[in-house]
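Following this message is one structure expressed as structure tokens.
What you see is part of a larger complex, with each chain still in position.
Chains here go by letter, A, B, C and D, matching the order in which they are written, and residues are numbered from 1 within each.
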Amino acid sequence: MTEAVADTKALALRFSTKTALTHAVLILGALIVLLPFYTMLSLSLKAPAEIMQQTGGFIGTQAPFRDDYCIKLGKEVADCMVNPIAYNYSTAFEKAPLLRYLLNGVVVTVSIFFIQVVVALPCAYALAKLRFWGREFVFTLVLFCLLIPVHAIALPLYIMLAKVGLTNTYAALIIPWTISVFGIFLMRQFFMTVPDDLIDAARMDGMSEYAIIWRVMLPTAIPALMAFGIFSVVAHWNDYFWPRIVITGNRDLFTPPLGLREFKGDADGDNFGPMMATACIIVTPLIVCFLLAQRRFIEGITLSGMK
Amino acid sequence: EDKIVVEFGYPYSHLFDVTYEKILPKFYEQHPNIEIKMRATYESYEDGTNTILREAVAGTLPDVTMQGLNRQAILVEKGIAKSLEPFIAKEADFAKDGYHKAMLDLGTFGDDVYGLPFSISLPVGYYNMEVMAKAGYDETNLPTTWSEVVEACGKLREAGVDNPMFWGWNITGNWFLQALMWSQDKPTVEGNDFQLDTPEGLTALNTMKDIFSGCEMQNLEWKAALASFSAGDLGMMYWSTSAVGAVERAMGDFTLVTSEYPGLDEKGPMGLPAGGNSALMVSTSEDPAELEAAWAWLKFITSGEGAADVARTTGYMPPNQAANEIILKDFYADNPAKATAVRQLPLLREWQAYPGDNGLAATQVIYDGLEGIVTGEYSDMTELQEELTEEVQDLLK
Amino acid sequence: MIKSHAHIWFIGPALVLMTVILLIPILIAMGLSVTDYSLGNMGAEFVGFENYEKIFTRSAYEKMFGATFRYVFVVVPLTVGLGLGSALLIHSLGRFGDIYKTIYFLPVMAALIAMAIVWEFAFHPTIGVINSTLERGCGTWLELWTWYAKGCERSFPLWLQDRDYAIWTVSFIGVWQGFGFNMVLYLAGLTSIPRSLYDAAEMDGAKRGWDRFRLVTWPLLGPTTVFVVTISFIRSFQVFDMVEAFYPQGGGPSKSVFVMMFAIYEKGIQQNLMGIGAAITVVFLAFVMVLTLIQRWLVERRTHYA
Amino acid sequence: MSQISLSGIHKSFGSTEVLKGVSLDIEAGEFVTLVGPSGCGKSTLLRILAGLDSADTGDVRIQAQSVTQTRAADRNLAMVFQSYALYPHLSVAENMMTPLKMRELGWAGRLPIVGPLVARRACRDIHARVEAVAETLKITPLLARKPGQLSGGQRQRVALGRAMVRDPVAFLMDEPLSNLDAALRVHMRAELSELHRRLNATFVYVTHDQAEALTMSDRMAVMMQGEILQVGPPDEIYHNPASLAVARFIGSPAINVLPGEKLADGRVVLLGQRLFNVQSGQPRALFIGLRPEHLHLAAEGRFEGMISHRENLGSDLFLHLTLKEMDNPVVIRAHPDQARNVARGHNVRFDLDPAKVLFFEADGQRVTLDGARQLEVAQ
């Protein structure tokens, strides 16, 4: 009996050390993962000199410093003394019109996602649940398109858009992404797991195939859709390459990452404080979205029936 | 009454936004019927050129664009940039506005002027006097030749400075290679011929190798170099004068001194490539009024008060003699760090581009070769000279 | 189903967009790859396979293949391995799992261009947090490691600018950035493994975690792994943003990080040599396709689909 | 004219022929069951009738109209699925409304929020009908729940309700009870029968459980390997099976099949014992089918066996007897009160009710032996 009790303790101990070990490993990993974010946040709080010299710890001394831009415009030195945090964040919003960029980002990512869904969902449904001649071929095509790197086709695409006069418009930011083969692929995998009976029941209830997609498949696929949504939104919210190519005229069409370039001086020195402030602001909406979506999001990526 | 809109593109918003913000009110005062519409800024000179090339294909070119001095050629070759001669011809006292020959040459192709320089930079030396003092240097005995620089490196290292010097070989467009070539008064390209296979070429390469190995220079990227210098790690840094503003903003509590670019011998450099950007007219408009408006803007920013604001807001020099000599006299007295480049003005030479479609590819090949010296990939300079010559010549033919 | 043509309307839009947006540009690229077209020129000349020949003969391109394969073969196994590892650990936790999940997914969500700048700071040779941390270990037993001792004596590596380290540093950042994505996929896979199989394994005497992993987890994650590996391959072959952010000029010290996508960009966009850029694109596609096929073929033979 | 008529339905999936020319007529108001082992093609046939699959050849007629080219949504049939196939995101009420909405509202009326405003009257009408059906099925308190919050039996009822809200030509049901637990299944059997009587509608019911088929149907069709072997009222199928296959499939425990023979002199012999005499003629081997309830323990029974297994259901006692002459045990139904006297390992004697004996040819065809019934039973 006493032996059993000792055993219990050993068991409990083993359990707790195991969890503790798990936590230790995960925390170590989290530290490495978080290091750049720590730096990013820290840089967004400090004065330029502190940034370049890497002094001042996490938030810097917060001593006011002289804003060159202001001086150069001919203002008095006393008027140009600014607090680092206030300077970094207010510059991010004023100089780069970040609010405008964020709004553009929302418009663009939401439109892209919306169109992707409208296009991909029916296609995924057909590939998963309808039997028709050429289905395998279409699916193979989807798999092939998955391999095509967008950077490689950027120029032909740009020229095509230019020919129809769409550069420097929202359309240019949106159109190339209206087709998401990844989305088709992911949604198809999910639709494969929706029972056929459900679709047949809908047919018996008098739904057209079109109604089935929006009234049956879409609501049941919400988790998968969220997963796809996160991938799509993250990718296009953060996209730097494509907007830079097509938006050469109007700054009002900038998406948030392009806001970062306002602070690039390249060989003549970047303005890191506001740049990092911008970066922090840009990533925040995504984190919030992820936190809201994560539960259902992970359930959504069903990969069973993969083939 | 409708205003005439001039579309305008320029690089480095963080650097030049303030300049234009200062210039614009003055311009509008003189030209109330013109409106300047700022396009999205270019991220770098390369980005600027590529954007213009794409916009040329798309038919969405701006009216005036700012391009790196060495990028003008390609736009001229492809027929995108417009000759400015017709406008200059109409100006009564063009020369009086301070455009002197050396500057105009930078934007002259064939017999026509295509670009008017806007902001001009020259390579200079940056010194952290506190660090230099450890090896017994002060403002009076800063190194003037590359061998003295190497010597200084040795002394600094002995004094416990791990990382005494940085040399901006990686500046875009092989600028520092051209600096070493011009120092010997030798252009890097003549016609379609790459001149690295000359004795001057070998000297340039060997000088670089000596500098890199003699100073055990780290292969820093620009941002890292600026950070190191700001943090007080580096004693000497050779770079474009345009960075003075950035350095002053970021540096720690030490004394910054800029000084003339060292030469191969005591005589100092015989020439130096001009950096910076110049204004090109790329308007596709047929409307004379619009073209006139574009010219008005182009001229305003490259002359007089407009040009002077370049110096006031950045580390660059104005392209315009008048501005430098008359308007900015007091300014340079107050900002000695920015004055160094002005003193070097007589040495100003062209920042050369490599001709043909493969010009940019050639630039890259040379860049890769220079990097090989820094990283230690190449140790035999003669071999490198041969290799580079062959490959670049192949691209230029 | 009674004769319905619904599918035409369903796949039609996708097919049209796929063709216009993806396939036609790829066909254009194939066409351009046998010419010397340069942006801004009026026309182009047919040059046959000259562009392809260059790819396989010039030394820069040799470096391109080297860098690409190094990156891919470091990043794919590590992102998959760490993704799986972290998913397993997080899955075993229950509570608190959500916190780690969010943290590990952060790098996926952050704008790479901003993170690149941050990493440059972190990897700064003297004042960067990495090397200054390493320096703190100087004078301790760590110096027994000759590499470490050397670092203490002179200086620790310039991670991003040393041609011996750059590709590995970039790969590290690639792993940092990408494994969260795989973790999420694996977490999804784990939640779909029936609990009863673990019960069965326990009853069968699989006492150690490793036994249960071998017996149940790993085989049942088969389909997930196929997906994850495929996607990781494609993603890491397509690595570009980070290289461009770190080395806008030239692709890293001595071209040691000159990956294929960057080569395409450098030729096609930076240098306006669209012919060569297109040729590299075609080679790239061929490579990825062959590798994907091989990989699928290898894995598929060992994977069951329940 | 019959309500539903299937004729000559063939269907292959790839190279396997799943339905081999099936014909079946169903009258209005009839409860017809398709019963057969798993994989015999029952669901396929039902789906072809519903319009969810199409036959390779053959004709489907509903109320004398050929509907072979009509899509499922337009056939006005209602179907209850084995998995219930309820829309997981809709409440019970919404689930039940769906077929009505789809058929009776225009696109505007189907919009999520504005719909009820646009088509006010129609919506109110639909609500009323759903509530009436819910009342009938006693699921009114569940109307607001989602399917995920219901037990199996409740889901079953909702699925029925969804079919009932409309007034379809026929109700098709594919194993609707097979997901329920044993007790509930027995209970629902009675409920379904009751429902059929009340609605007076045509039911086509698919099952592999012969008990369901026997207890509920007006007529049942026994299917095997893509063919209908026999159609008839349950009683007929049970007592008068057309073939050995049908006899074996229907009845639980299964019918005992013993080797017998008819001798040239007309004697019919089972395990060496004469059963009775028939008209003399060609001698032939026969299979003799005897249901467990037609065998009885008898102290002086002509047959003997050893009890190898007992199944005591409380209400019935089934004894499995091993006979010397046979590999398979013979199952016999005994009265539970006898349980005490019969233990495993005992030898017991039993006899049969000769009137209930069924004869089959070697190929499984049922035969009646002329004169068999008239003959005096030998003691």
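Please note the rule applied: a residue touches a chain if its C-beta (ideal position, glycine included) is under 8 Å from a C-beta of that chain, and two chains touch if they have at least 3 such contacts.
From a predicted model like this one, the values you see are computed outputs, not experimental measurements.
Undergrad: Note down how many copies of every displayed chain the full complex holds, formula style.
TA: A x1, B x1, C x1, D x2
Throughout what follows, only the chains that are shown with their structure count from here on.
Undergrad: Taking contacts as defined above, which has more of them, A-D or B-C?
TA: Greater number of contacting C-beta pairs: B-C.
Undergrad: Cα centroid separation between subunit A and subunit D, in whole Å?
TA: 56
Undergrad: Would you kindly tell me how far, in whole Å, the mean C-alpha position of subunit C lies from that of subunit B?
TA: Using C-alpha averages as centres, the distance is 37 Å.
Undergrad: For subunit B and subunit D, what's the span in angstrom between their mean Cα positions?
TA: Between these chains, centre-to-centre, one finds 91 Å.
Undergrad: At which residue positions does subunit D touch at least two other chains?
TA: Within subunit D, the residues that touch at least two other chains are 51-52, 71-72.
Undergrad: Which residues does subunit A have that touch at least 2 chains other than itself?
TA: Subunit A, residues with two or more chain partners: 53-54, 155, 208, 270.
Undergrad: Within their complex, state which residues of subunit A touch subunit D.
TA: 195, 197-198, 200-208, 211, 216, 219-220, 222
Undergrad: Would you tell me which residues of subunit A are touching subunit C in their complex?
TA: Subunit A reaches subunit C through residues 19, 22-23, 25-26, 29-30, 32-37, 39-40, 43, 53-54, 118-120, 122-123, 125-127, 130-132, 135, 138, 141-142, 144-149, 151-157, 160, 175-176, 178-179, 181, 184, 189, 208-210, 213, 227, 234, 237-238, 240-241, 256-257, 260, 270, 272, 275-276, 278-279, 282-283, 286-287, 290-291, 294, 297-307.
Undergrad: What residues of subunit D sit close enough to touch subunit A in their complex?
TA: Per the stated touch rule, the residues are 47, 50-52, 71-74, 77-79, 81-83, 85-90, 98-99, 102-103, 162.
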